[in-house]
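Here is chain A:
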Amino acid sequence: MSFWNFWTDPIGIADAWLRGLFAGWGMPDFWASLLVSLVGIVVLVVFALVLDIMLVWVERKVVARFQGRLGPNRVGPFGLFQPFPDIVKLIIKEDITPAGADKVVFNMAPVISAMSVIILWAIFPLAARIYGTDLNVGVLYLIAAGAFGTLSVIMAGWSSNNKYALLGAFRSVATMISFEIPLVVALMIPVVITGSMSLKAISEAQINGVPFFLLAPLAFLIFLISAIAELGRSPFDLNEGESEIVSGFHIEYSGMKFGWFYAGELLHSYTVGGLMGILFFGGWGWFGLERLLPWLDTPFFGAIAVLGKALIGYWIIMWIKYTVPRIRIDHMLAFNWKFLTPLAFVLLMVMAVVHSLFKEQTLWVYVVAMFLSNILVGWVTLEILRNNARQQRETAEAPKPVAQH
Partner candidate 1 sequence: MPDATQVMFFLSAALILVSAVLVVTVRNLVHAALWLIATLFGVAMLYVLLEAGFLAVVQVVVYIGAIAILFIFAVMLTRRDLLSKTQQTNPNWPVALGVSALALVGIAYIVRGFAFSLERTPAPLTGDTLQMLGEALTSPNLFVLPFEVASVLLLAALIGSVYLAWNKK
Partner candidate 2 sequence: MIPLSWYLYLSAALFAVGLYGVLARKNAIAIMLGIGLFLMESPTSPTSAVGNLVALLSGVGFALVTIFFRRLRALHGPSIVCLCNLATGFGAAPLVHDYSAILGLTLSGWAALILLGSVQIGLSYILYAAALKRVKPLRAATISLIEPILNPVLVFLLLHEVPSSLAILGAVAILGAIMMDLRLNSNEQ
């Protein structure tokens, strides 16, 4: 087993080696493959959770810089070890379950919330040869995992025996299921362009062709907005904000249970950033550089590319969070149903038509045609919005009838 073999196909080599080891110990084939799968799952989950811990540090540093301060800088160099005291603090806190709360459901809600994020890592391709599994319905699996997130919110809000928690949970769930529609439609656009729902196939199509943010920038924007709403992050976090509803559905959670909700939200944001990278920014490719420098084409640098793009996506989500003020719930839902959903459907139809008309042409004609169709849809939308705004301004500024004496 040479180093180059391991370098180019780490999972395959590790799998073969472990199986050989277990067969050498006399295990029957069924149990050996089961055990190897379990080892793989444990490694993946541990990787995701360790990443989650470091994300706490990233979040606190970035929010500090946006707010003009330094952030944690005492525990370790640049405050790098700060998450560990955070975790210790959360673990040693008293485990409070409110009186009258539904104990089983109350304790299961943070578990299911964290579960809905970690199961996303099963289909997250880190490189051409490093991925959990290659489902041919990968994109739909993302939505299914989101369904579990919605479930956990409702379980948390209901079992807390608290009016504010229930209200926050209802609004959270209403927001999440409303924004699923433009999310799915925006996800369908890379699927239509690739012809497959598998995340690996979408990444490969971008590496062999053009990254999809050049072909469908408007789809990327719709995905970004809907994903931020799905995450429940600002500017859509009315249901969790402290000044609004005192943390919404996780009011009654303290200690490590709250830690799971918080860490789950951070990991979810990071995973969504990673999905933006995979779906729109070329997956594990280095934007064509890997064709010039073949040592970039290995799984290690592919994983670095994906994780780096995930970090940039995460940074964009945080940037929006710490800059834009909150949106009220009725404005949020009106924005979704009256603007995002029709726009997403129109964009999907236009993209599908342009793709089927132009896919036989040369690459540059295709790219330009898709990009221009996006610009056209965006322009038409802006004109309609401008028209609407003008009408509203005119009715608001019309001279009011003055009472006659």
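The candidates came about this way: all candidates are chains of the complex that A comes from, given by their letters.
Operating definition for what follows: contacts are C-beta pairs under 8 Å (C-beta built on N, C-alpha and C of every residue); 3 or more make two chains touch, one makes a residue touch a chain; residues count from 1.
None of the values given here were measured: they were computed from a predicted structure.
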> Okay, in this complex, which of 1 or 2 is up against chain A?
Replying inline: 1
> Given the complex with candidate 1, which residues does chain A contribute to the contact?
Replying inline: 30, 102, 105, 135-137, 140-141, 143-144, 146-148, 150-151, 154-155, 158, 166, 170, 173, 177, 180, 197
